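Coming up: subunit A.
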Amino acid sequence: MSAQVPIAYYLVLGAILFSIGIAAFLIKRNIITIFISIELMLNAVNLTFVAFSHMWHQVSGQIFVFFVMVVAAAEAAVGLAIIIAIFRARQTLNVDQINLMKL
Partner candidate 1 sequence: MSPNVLALLPEYILVLAGVLIMLAEPCLPAAASRKPLGWIAILGTALAGLASWYQLQFGTLHAFYGTIQVDAFSIFFHLLIAAVVLVTLLGSLDYFEGHATHAGEYFALTLFGATGMMFMTSSVELLMVFVGLEISSISTYIMAGFRKGQATASESSLKYFLLGSFATAFFLYGIALAFGATGSTNIYAIAHGLETTATPHLAFLALAMLIIGLGFKVSAAPFHVWTPDVYQGAPAPVVGLMSTAPKAAAFAVLLRITFSGFPAMQHRWAILMWVLAALSMTVGNLGALLQRDVKRMLAYSSIAHAGYLLVAFTAFPQDGIAAACFYTATYAAMNVGAFAVITQVSGYDETARSQEDFTGLASRRPMLAALLAFFLLSLIGIPFTGGFFGKFYVFSAAVAAGHVWLAVIGLLNSGVACFYYLRLLAAVYAKPTAESAALTSIPARRVSVPAAVGLTLAAIATLVLGILPGNTLWLTQYAGTSTIIESARQHCAPHPDNCHVELQMEQR
Partner candidate 2 sequence: MTIDHSILTIITFVPLAGALLLAILPDKGKTMQWGALAITLLTFVCTLHLPAHYDYSAAAGSYQFDTDHSWISSPAIHYHLGVDGLSMWLIVLTGFLAPLGVLISWRAIDSRKKLFYILFLLQQVAMLGIFVSLDLFLYYAFWELSLVPMTLLIATFGRTENRRRAAIKYFLYAFIPSAILLVAILWLYVKTGTFDLPTLAGFAAANSISPNSAALWLASLAFLAAFAVKVPIFPLHGWLSDAISEAPTAAVMVLAGKLGLYSILRFSFGIFPQQSHRIAPLMIALGAIGIVYGALIALVQKDLKRLAAYGTLGHVSVVVLGIFTFTIAGLDGGIYQTLNEGIGGGALFMLLGLLYERYGTYDMREFGGLAAKLPWIVTLFVITTLSVVGLPILNGFVGEFLVFSGAMQASFAHHVMWTALATTGVILTAAYMLMMIQRVFYGSLGLKSSAVTAPDLDAREHLALWPVVAVMLAMGVASPYWMRAIDEAGTRIAQQHESIESTAPPAEATTSNVHAAEGGPR
């Protein structure tokens, strides 16, 4: 149809998203946002998987993504439950105030 896009571009896009995810994980102060940035990182990984899967003409990479989604769902259930529990106890979602223990 038209010009090919190098696989590396997809990978770089994945790297950009992953790095933004890391930055957000480190910078954001709201627990939920931190959790969201982990999801962003997982999505970046998924893109990498799909790109490589395309490159190798193997669907096993896609299956990995499938599993990552399931795991992300499970993690979301547990993580949000933990967040709800901590909000009930502390009435805040700021990580800097979740500091009963010495850092």
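By definition in this document, a contact is a pair of C-beta atoms (placed from the backbone, for glycine too) under 8 Å apart; a residue touches a chain by one contact, two chains touch by 3 or more; residues count from 1.
Candidate selection criterion: all candidates are chains of the complex that A comes from, given by their letters.
Quick caveat: nothing in here was measured; it's all calculated off a predicted structure.
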Of all the listed options 1 or 2, subunit A is touched in this complex by number 1
Which bits of subunit A are touching candidate 1 when the two form their complex?
11, 18, 21, 25, 31, 34-35, 38, 41-42, 44-45, 48-49, 51-53, 55-56, 58, 60-61, 63-64, 67-68, 71, 74-75, 78-79, 82-83, 85-86, 89-90, 98, 100-103
